[in-house]
Every structure is written in structure tokens, then in C-alpha cells.
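Removed: one protein chain of the complex. Kept in place: all other protein chains.
Labels A, B and C are assigned to the chains in the order they are written; within every chain, residues are numbered from 1.
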Amino acid sequence: MDANELLAWARGSGFDIALTIFVAGMLLRLLEVLALGNKPDLSAPRGSGPKGGVQTLLSRNLPRKAVFDREPLRIINGYVLHIGFFIVLFLYGPHIVLFESFLGFGWPGLPSGVIDAVGAITILSLIAALVFRLNNKVIRFISTKDDYVAWAVTLLPLLTGYLTYNHLVASYTMMLALHLLSVELLLVVAPFTKLTHMFSFAMARWYQGYQAGRRGVES
Amino acid sequence: MSAPSVEKGIQAIKGQIDAPVASFFSACVHCGLCAEACLFYTETGDPKYTPINKVEPMRRIWEREYTLFGKAKAALGLSKEVDADTFAEWETLVYDGCTLCGRCSLVCPVGNDISGMIRKIREGFAAAGYAPEGLIGASTRAVEIGSPMGVKLPAVQAQIKHLQKNTGLDVPIDAKGAEYLVLLSSMEIMNFPEYLEAIARIMHQAGKSWTIASKAFEATNSGIQIGVSDIAKLLVSRVVDAADELGVKTVISPECGHAFTAIRWDGANLIGRPYGFEVKHILEVLDEFVKKGLIKTEGMEDAKLTYHDPCQIARKGGVVEQPRNLLNRIASNFVEMEDAGEMNWCCGGGGGVSANERADELKLTAFNRKKAQLEALGVDTLVTACANCRLTLEEGLEENNMDIPIVGLTEMLAEYLVEDDKEQA
Amino acid sequence: MMSTISNDKQFRDALNGLNAQQQRLVGALFVENVLGLSNDPRVAQSLVVAKGTDLAEDVVNLARRSIKAACLEAHTRCGADGEWTDQAGYFVARAAEACLEPEGRSQGKGAAWKAAMSARMARTCLAADSDEDAHDTESQAQYQILTSYLDA
Partner (left out) sequence: MDDLTLSERLRQRGVSRRGFMKFCAATASMMALPPIMIPKVAAALEQARRPSVIWLSFQECTGCTESLTRSHAPTIEGLIFDHISLDYHHTLQAAAGDAAEHARDEAMKKNWGEYLLVVDGSIPLGENGNFSTIAGISNLEMLKEVAEGAAAIISVGTCAAFGGLPMANPNPTGAVSVSDIIKDKPIVNVPGCPPIPTVITGVLAHFLTFGRLPELDHLNRPKVFFGQNIHDRCYRRPFYERGQFAETFDDEGARKGWCLFKLGCKGPTTYNACATAKWNEGTSFPIEAGHGCIGCSEPNFWDAGGFYRALSLPHTNVGETILTAGAAGIAIGAAAAVLNRKRKSDAVDNRETITIKDLSKES
């Protein structure tokens, strides 16, 4: 299995299988959640539920001062991590081509050099996140294997992507193959780990926000 | 009715898991920020008090029962079960170590309502027989006698007679067609009778018709605290039936935290239909009266004072502005403590913790958070709007020999009412 | 000679006429009238200080802290099975605490008036379980105490 065959597989059936498991898996999880139902709130409303849902969807993007003051570094690192990941994923030319292929529309990207730098920062931020996880007694206490698996499968694409872009370690062909395989690993693992939060966070915020909005309570 | 069992407990939790709970467990990324918002963790430093860890048994049941992947893992013996040991180990986390204050739910970056889940998981713990002694006693008295502290109607009548003698005001009982039905919490009847007197004087000046229901004078709801919806439904139905019978327009929830949650938010869902009347917290009513000019105050309290936001009233009840409006009218030196408002810290005694003797020591440790807030401020008086907060704070201050008197806001407001000529008996 | 006091308005006006020291003394008298309802020795001790004149500040403070603790302990815990007889003891302790309250913290009411109210409340507690009208007797007794104090 030389690099070219590996790349061909990764760009072919490998991608297909992974994407299928990802989409099917996430939908399965979504339907499993929705099936459990949500009884309507019969108490007299003070405000609008949907408005509360939307507000909470946005409000939770920023930390509350009381908690931020206690863990500023860890929270800031969380932002670097996520924003970096989104920039690399959504604003890199070649990635935009991929989205364009099935969305039908694309958008301008950032210079590849910038993406490279942001990728490096994101990798460091992810590593910092692991250090935080291991050193903070609360998170270490509540961490499970799932957290470390999710961390690893998130780091690999960034790492291989960085090495591929900079033509390091092995031939570009092999590195691109490894990059795609690591993305596929992420896609396959995602529906069965905490990575479901990439979608379920919106549901969770909406549910709590809806109740809070309806009750005219801060959320 | 069968004896409590682990199986019943698990069944109860399975019944409580709904789409929101499932979405919460699918969203939690174990970031640990909920712990940073929980005074049981911040004051003990023990990671087991991390809020999301408190609902771990429910997460296990959700994963094993309601996800294909979870069932597969269970079949391969890769996931932990929930058994008697689990209940025993988690009992002190779910009851002693949580006042259902909701602060964790407010800071969770992915929006998980963790305190809501703890309320749900208590259904399982109670059904499995792992509810604390104190709460079982309180619930039993609430169901059998009518009040968790065993207060019977004659006691209320005696207090009413006392009040009528002092103020010459009438306290109508079971008055049909009254606009307001006033509820009292046992704590107020027993330890802080001034509340009823304040209500009488305020209603009198506002010229509003009000009444107390002989069959439903008790506002508290131990069913909410112990986490048994069946009991909560029974208790709240008394109030609803009385309100419907008397045809009142509005039921006033007194200065009590969980009572407001019980009657304002949970009641309709427990009995399964919307109310035919409105429910307001006493502070909402007072704020309305003041705004409409129905009651006027004179004179100002000049002592430096601050306000403690009871969690169920401010964070969970949305009654945040009203106390500020009221205090600004009657206090010239009102200062806010840090994190005041919906992010205020809990007193440590709510959600049934104060009724649970086993949790006393933990409660006092948790109080250090409030102590820090008060020390940073240096006030002469502490105002609050929940009888249980008031008692918990008093015990905490006493323990730390901090000499700060605590007064209920309604009682304080009554003291500054414009003196109309009280006709003497 | 003040006219006999027959209602609370006159009772209250008369009390307001007293200075802090006198308020403390009259309050202590009111508490003594219901002392039998409390079995906490600290209450009696605090009355000694309340009735004492020009005492050292720390003695007063010490008494104040001890009666405050007594008062707190007499509380019925939230959710605990309340006993009205114990509760009466709580109100007696609270009446005693009112007597020793520092001047600045009267919140619009005199120490003596607050002591009187708590004392009456202590009496009412006994009525909680039975329906005998204990309340009136206490008020009349308090009018008598005040009148005899003013006459002396």
C-alpha cells in the first residue's frame, strides 16, 4: 500500500465510509434524543420561549464574569482552540473547495500562510487543553477515556494537516493521505464521543434558553 | 405501595430522562466550569461536588437505556451499572451537596441545565429509599399535618389574633372573592411572624382584598425538595383547589425560595393543567403596589445594608429588579455585594439542605462563600426575601461570630409605610 | 401621673417617651413576665445586664452575643417538627435580645416595644395548641407593668 494507493483510498471509499458513519451516527443520536420527548411547560409564561432559546444560544458563547475570573486561562484557551479550528477548517482555500462541492456555494478564504500559522496555534492550544485537563483536579476527576479519545482524534487532523502543508515528515502524498485518514477517524469516532457536542450544544442551549425565556429568567 | 428499591429508583430515573436531559448528556464536554460556579466545590475544594458529577448515575442509565452505542457497550460489559452502592455513594452529593441553586446551569458553556437534572435524579433516589431522614420527616408532616414543621391552623389563628390585637387590622380567613390569596411558609409562621403583620399592614394601605385559606395556608412544598413529584403534586393541589374555591385572582408566594418554584413553575405541570389564577412572589406584588402608588413609604433606613438574592427567587424566579426598586426607596445606603443579581451565590441551605441534619457541617462550609461576599462589603444589615435563607444566614453568621442582623424585605418595607392613623382595638 | 394605659397606641407613645436606658429596663420587665416560658438560663442572665446601669461595653456585648446564640438555638429548624412550647422559649429569648439591641439598630421601633411584642408572641405560642385567649391577658399585664414603672 504505497502513498498513492493510500491517498486514493482515503479520497475514495475511505472518505465515503467515514462520512456515512458520521452523518448516519449523528442523525441516530439526534433521533434517540428527540424520541424521549419534552413535555410542554404549563406554567403561566412571562416571556417568549423561542426568544429565550435564541438569546441563550448566543449568551453562552461568552463566559460569565464570576466563572471567568476563576479560570481565565482555561476559558481563553477554549476560545483559541475553537476559533482556530474553525478558521483552519472553513477559511482555507482547499477546504472551501470541498464545502463548495456539496453546498453549491463557496466563500473567500484566508492566505494559506495565515492558515498555517493559525493551525500551529490551534495545535498548541489543544495541547495546552490536555495539560489543563491533566492538572486541574476537577477535570481530571470527571474525565473519562472518551475525553482523551476525542482530544486525540481532534488533534490528529490538525497535526497531519500542518505537516502536510509544510511538506514535513514524509512525501506530500503520504502526509495528505494520513491527513485525510485522520479526518476520517474523527468523523467515524465523533458520533460516539463527546464530539456530538458540535451539534447537541445548540439543542442544550435551546432547551434551557426556551424555558428561561418563557419564564422571563436570565439565562 | 411497595417498599423502596434500587429497581424502583432506576425506573423512576428512566422515566425522568427526557429529550433535554439526553441532549445535555450528549453535549457535556467535561470542561469542569460548572464546578467553578458551585459553592460546594469552591468552598470544599472536593472535585466530587462538581455538579455534572452529581448526575453521573442518571448519565449511566441514559447511556445504557437510551442509546444504541450505550447498549452495545453495556452488552460488552464496558460500562458501569447503577446499583445500591451507586445510590449510597451519590446520596450525599445529590441531597447534602446541592441546594438546587441553579448557578451551574447558568455558566455551562453548552447550556446544560444541571440543577434541573439534579431535581430529576432525586426522583430516583427517593424512590430507591435514599432520601435524607430530615426530608422524609418534613414530607410526612407536610402531607399528614399540612406543614413540614407541624404547624396547624390553630397556631395560625392564634398568630392572627395576636396580629389583630397589635395592629387592629383584620386578617380574613377563607374570604371568597378576595383578590389575593396569601400563602405563608412554616418558617414564617413559627420564627418570623412579623411577615404576616407586614402583609396585613401593606394590604390595608393598598386597599386590596386578601385572604388566607384555612385548608391551604402552607406555601412550602417538601415534595420539590425531596424530589417526589407525586408528593409535590398532592401539596400544591391543596393551594390550587383553595385558590379555585375562593375564586382569587392572584396567589402570593411568600418570602420562601422553593415555595415560589413549586407554586409558580412546577405546580401547573404537576397537576397537568394551567391555573385559573395568577401567581406572584410577594416582592413582585410590593413592587407593583409601589409603582401604582398604592402604598407609600416615608423615611429611609440609613444603616449600610445589602441584599442577598435567594436563588429560587432571583436566578430561578426572575425576581431581581423588584427588590432593588423597593430597597432604593427605603434605604439610603444600599450597596450591592459582588455577583449580586441572578449570579448571586447561594446561602447554602436551600433545596432541602437545611432540613437535612447530616448536611449541617457541609452547609456551614458552603456558607464561607457568602461570608466572603459579606466581609468584602462590611455592611450593618443584611436584607433577604426567604425565611430559610434568613435562618441559614443567621446560623452562618453566628458560627463565624459576625454580628449582622438579618431582616426580611417585606417586614422592613412595612416598617417604613406611611403611618396612617391606626385605629386601636 | 400618666393616665392609665388602655390601648396599644397610648402604650406605644408612652414607650417612645422613654430614653434608651429606660427602654432597656422596661423591656426587661416585660421579659420577666414571661420568663417562665423559657428554660434557657442565658435569658435570665441577659436580663440582669439589661437592667444594670452604666455597665462596661464588653459586658453588654458579651451578654448580647450570648442571648443572640440562645435565640438562634431556640429556633425551630426548617422542616423540623415544631414544638410550640419550645417556640415560646424562642420568643422569650428574642424579647430579651431586643432589650440589648444597640441603639442604632432600632429600625424605627423602640427596644421596649419590640420586647413587648415578642413577649406577647411567646404567650400566643401557648395558645397555638389550645385556643384559650392568652393574648389579651399579656397585653393588659404589660400595660400594668408600664404604668407601675412610670408611677414609681
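Of note:
Keep in mind that, in the parts below, a residue touches a chain if its C-beta (ideal position, glycine included) is under 8 Å from a C-beta of that chain, and two chains touch if they have at least 3 such contacts.
This is a predicted model, so every value here is computed, not measured.
Just so you know, the chain we are not showing touches A, B across the whole complex.
Touch with the chain omitted from the figure is made, among B:Leu33, B:Met58 or B:Ala127, by B:Ala127. Touch with the chain that is not drawn comes from one residue among A:Leu30, A:Val189 or A:Val217, which is A:Leu30.
Seen from chain A, the chain kept out of the figure touches residues 2-5, 7-8, 11-13, 15-16, 19-32, 34-37, 92-95, 97-98, 101-102, 109-115, 167, 171-173, 176, 180.
The chain not shown here touches chain B at positions 1-4, 8, 11-12, 14-15, 17-18, 65-68, 126-127, 129-131, 133, 136, 139-140, 143-144, 226, 228, 230-231.
Here, only the chains that are shown with their structure count from here on.
Taking each chain's centre as the average of its CA atoms, chain A and chain C sit 66 Å apart. The geometric centre of chain B is 31 Å away from that of chain C, both derived from CA atoms.
Chain A and chain B have CA centres that are 38 Å apart. For chain A, no residue reaches two or more other chains under the stated contact definition.
The set of chain C residues that touch two or more partner chains is empty. Considering their complex, residues 134-135, 137-138, 141, 148-152, 154-155, 157-159, 161-162, 165-166, 168, 186-187, 190-191, 193, 222, 299, 301, 303, 349, 352, 354-355, 357, 380-381, 387-388, 391-392, 394-395, 398, 401, 403, 405, 407, 412, 415-416, 422, 424-425 of chain B touch chain C.
Across the complex, chain A meets chain B through its residues 28-29, 32-39, 41-44, 46, 56-57, 60, 63-67, 70-71, 74-75, 78, 136-144, 147, 150, 191-192, 194, 196-197, 200-201, 203-209, 211, 215-219.
Looking at the complex, you find that chain B touches chain A at residues 17-24, 26-33, 35-37, 41-42, 47-48, 50, 52-53, 66-69, 105-113, 116, 264-269, 272-275, 278-279, 315-318, 320, 339, 341-343.
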